[in-house]
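Input: one structure, supplied below.
Complex shown without one protein chain; remaining protein chains in place.
And then chain A:
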């Protein structure tokens, strides 16, 4: 039977969003903050003005370059380790090694994924000491959880016939997987890996704040000492780095995945 009334869902959602916005504004005292804020606004502008002249002395730029390379390395190695770990966990997680293996692998993936990178980083800094190794490990741990789950889903959705046919013709399990199923899942695996790399370059820059090396550590240092000019240089460097990585990743995706 067709409904004769206009559905009210849209109306209810709009009202709900409006109530949530009003409640948040009043909770955060945004109105009074703006009303009293003429001088704090000036303060804010003054603060921003100090960022307008980045530090471009060659010595500092060299240091920033080192930090950028370190951040790039953290994100790259962290993501690569995660791709390897993700594949190793996705195989049992898609049910290839029986039910107990599947349950164990899924539990590992959920655990790795549900702890955010920053929390992993505070833990790895405690375990492995300050520096880029802790950041790499933190990125690898969280990203393994994310990629492993996506990889397992791709495996479960891949057609089973090609691998089964190779097994039926006497092929070993590993070879049958490589020739029968890998071609179906590898484009997705590569695309997911590149996408996570783009996210991880940004995350690698932030991880420095908890002592895990790279540009983030330098930015944290500069901000703590109110060296706005150097902080500005570092922020520009982070932006540039993530743009470069986005471009490389996009190019790779076009050439490896679509082609």
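List of remarks:
The working rule: a residue touches a chain if its C-beta (ideal position, glycine included) is under 8 Å from a C-beta of that chain, and two chains touch if they have at least 3 such contacts; residues count from 1.
Here is the rule we go by: contacts and distances are computed from a predicted model.
One chain of the complex is hidden; its UniProt record names it "Phosphonate ABC transporter ATP-binding protein", one of "Phosphoribosylformylglycinamidine synthase subunit PurQ", "Heme exporter protein C", "Xanthine dehydrogenase family protein subunit M" or "Phosphonate ABC transporter ATP-binding protein". Residue A:166 is the one among A:89, A:125 or A:166 that touches the chain not shown.
In the complete complex, the hidden chain is touched by one of A:84, A:175 or A:225, namely A:175. One chain of the complex is left out; on chain A, the residues touching it are 159-162, 164-172, 174-176, 178-181, 183-184, 186-187.
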